[in-house]
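All protein chains of the complex are present and in place, except for one that has been dropped.
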Amino acid sequence: MTALLEARGVSKTFNAGGFFSKKQLVALDNASLVIDADRPSITAIAGESGSGKTTLARLILGIIQPSAGQMLYKGKELDKMDGAERRSFRREVQAIFQDPFEVYNPFYKVDHTLVLSVEKFGLAKSRAEARDLIENALRTVGLRPEETLGRYPHQLSGGQRQRVMVARAFLLKPRVIVADEPVSMVDASLRATILESLLKLNQELGVSLVYITHDLTTAYQLSGSILMLYQGSVVEVGDVERVIKDPQHPYTRLLVGSIPLPNPKLRRSGDKLRVTLDEVSANLSEGCRFADRCPYVTAICRESSPRLYLTEPRRATACYLFKDSPTATSEEVSRASA
Amino acid sequence: MNAEVLQVRNLRVRYYTTRGAVKAVEGVTFSLYQGEKLGLVGESGSGKSTIALALMRMIKAPGRIEGGQVLLGGMDLLKLSEEQMRLARLARIALIPQGAMNSLNPVMRVKHQIADAIFAHDGSISGRDADLRIAELMDWVGLRKEVPNMYPHELSGGMKQRVCIAMGICLKPQVVLADEPTSALDVVVQRQVMDTLESVQAQLGAAVILVGHDMGVMAQFVDRIAVMYAGTLMEVGPIEQVFEEPLHPYTQLLIATLPSLEAKSAFRGIPGIPASLLDPPTGCTFHPRCPRAEGICRTDVPASRELRPGRWVACHLQNGGRK
Partner (left out) sequence: MGIASSAARPRNSSAADESILGRFLNYCRRNPQLVAGLGMILALVLFWLVGSLLVDTASARPLAAMPDQEPSWEYPLGTDTAGRNILAAMIVGTPLTLKIGLIAATIGLSIGIILGFTAGYFGGRVDTIIRGVADSILPIPALAVLVVIASVIKQALTSEIMALIVASLAWMWPTRTIRSQVLTMRERAYVEVARLCGLSGPEIVVRELVPNLLPYLAASFVSATGSAILAAIGLEALGLGPQNEPTMGMTIFWANYYGAIIRGMWWWWGPPIVIIVFLFVGLFLISAGLDEVANPRLRRSV
């Protein structure tokens, strides 16, 4: 397996507190992820807000630099690339963001962002060719050019705006699209069409996706493998069927158990996993971050952070419940995420 | 069946903009029974939040309540004077608005914000009594007793939302309207907030209207559901029956397009885009997106009929009880 995009043990620390304070906030701690160059994949990164998933997305996109570890594209570290390599990276790794309104400059019509992409990457030699490319991209995501072009962002619905963004990302024929919570601000009924267009990009056009979300149901439906984040640490990684159907880490179990089932007959009545404290203090201790909320917590959990244990050939969980399994090497973790 | 605590009859609300009149709510009729949880579900722009604001008589220009009745315990809220309505708000009918947790005053401690609401209705209550009431509220919503002394930015999203619930129920209203209380929250916190709402309701013996767009959340929380589309109610009925056998094509699509955790399946969405309220389609507003629309759907507005006891549907295809 050759790696197209790889995060090798990346960490990111921010300076919290004021000018004189040395307080650090560890947003992401030792996360590894691989996107295979040989076959298109869909990887989900799941977690609550504050879990570090957006930080990981920004590291992958090269918007910020890791404090530790390496972020590689085609084997080359992002901050060591020269101009041409950077350009090629920019083109091959695109993104879709969460807020379908904020991503548009309110001064311009929605055409602006599409035209800019074509222009800056030299995708077309003439206005007519550019127009064709844009209309084609819009049709690929299920929009009608005559109903979309020439309009201002506030004249389209949230779902339409988000789909225009998918079209924009697609225009550049990227190899990877990082979608940061693309449907969480869109109505539940409109989510399917957007996710469907993303799936189409993957299945028909071979684009790999990194799908960042807090919604496990859509993560399950869309992706092949999943990475669970909790307060900056990777707690579980592996094939999505296995992780969702048979969650191992207590946090994953809590999440999966909290999903509102679309079946009134299956109402959750108080189950065993009750959350003991609802807000957690900024965790500066050495132990497992989930210790305060974990129903299975033991003494060792508070002393040191568990490493990722390889519980199945392509699955790893960071919890002392599985300490009998071998510690996962970074290659094994990478393979689990691919 | 329990007593009716709120009756909404033929409510109509319009917003007058420079481009014309937006028909946000067009003749909505439903009842709310003692102690029940009614879900009001619809896409963005369906008019559901407008109904919540209208029930509180908080519609501001250029919006106007054009007609109808809102009977709370027999009293028509739309006919009350400004002062009477002000007293009724919070004390008899309360709203926890959308995005409430982001609207908490950042420079006031939580207890002062709740106390504000209490004092606005009863200036004679003593500070001590107000503190006791606040402590009781904190207990009801499951927050620690230190919380009233904290500032909003010191609280997490879920805690802030529970403070908003506490504010909403501080005067023990009969009806609580919750507008998308969990939209910005993660699944775990969402569940906590909904559990809180449920236990608070049980304590109060109040009736709750939950406004939202997620059928999954509705399935887990409400007793009855009212489905809104483009300003009108398409279907109303008990949640289990509606899920098992949805009668209106829109409801059918809403349920069918819910992603499941059972097995991987193709993504299904509702084709088309939500109808414009400024220039709605003629006849049944859903007809352009309806897979089963027929000629009459384009011309005649379907009336809402009680096809089975307690199940109302507004669809031409259902006339005569046919499916």
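So that you can tell them apart, the chains are marked A and B in the order they are listed, and the count of residues begins at 1 in each.
Just so it is clear, a contact is a pair of C-beta atoms (placed from the backbone, for glycine too) under 8 Å apart; a residue touches a chain by one contact, two chains touch by 3 or more.
Quick caveat: nothing in here was measured; it's all calculated off a predicted structure.
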Touch with the omitted chain, as defined above, among A:Glu102, A:Glu204 or A:Glu303: A:Glu102
Omitted-chain contact residue, chosen from A:Thr2, A:Gln155, A:Gln203 or A:Ser304: A:Gln155
Which of B:Val28, B:Val110 or B:Cys290 contacts the chain that the document leaves out: B:Cys290
Among A:Glu77, A:Glu147 or A:Glu303, the residue in touch with the chain that has been omitted: A:Glu147
Chain A residues touching the omitted chain (full complex): 61, 63, 87, 90-91, 94-95, 97, 99, 101-108, 113, 116-117, 120-121, 147, 150-152, 154-155, 165, 168
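One rule holds for everything that comes next: only the chains that are shown with their structure count from here on.
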Chain A contact footprint on chain B (complex, rising order): 43-45, 155-159, 186-192, 213-217, 219-221, 239-240, 243, 253-255, 257-261, 264-271, 273-274
Chain B partner contacts - residues on chain A that touch it in the complex: 48-49, 157-160, 187-193, 195-196, 199, 214-218, 220-221, 241, 244, 254-256, 258-265, 267-268, 275, 278-279
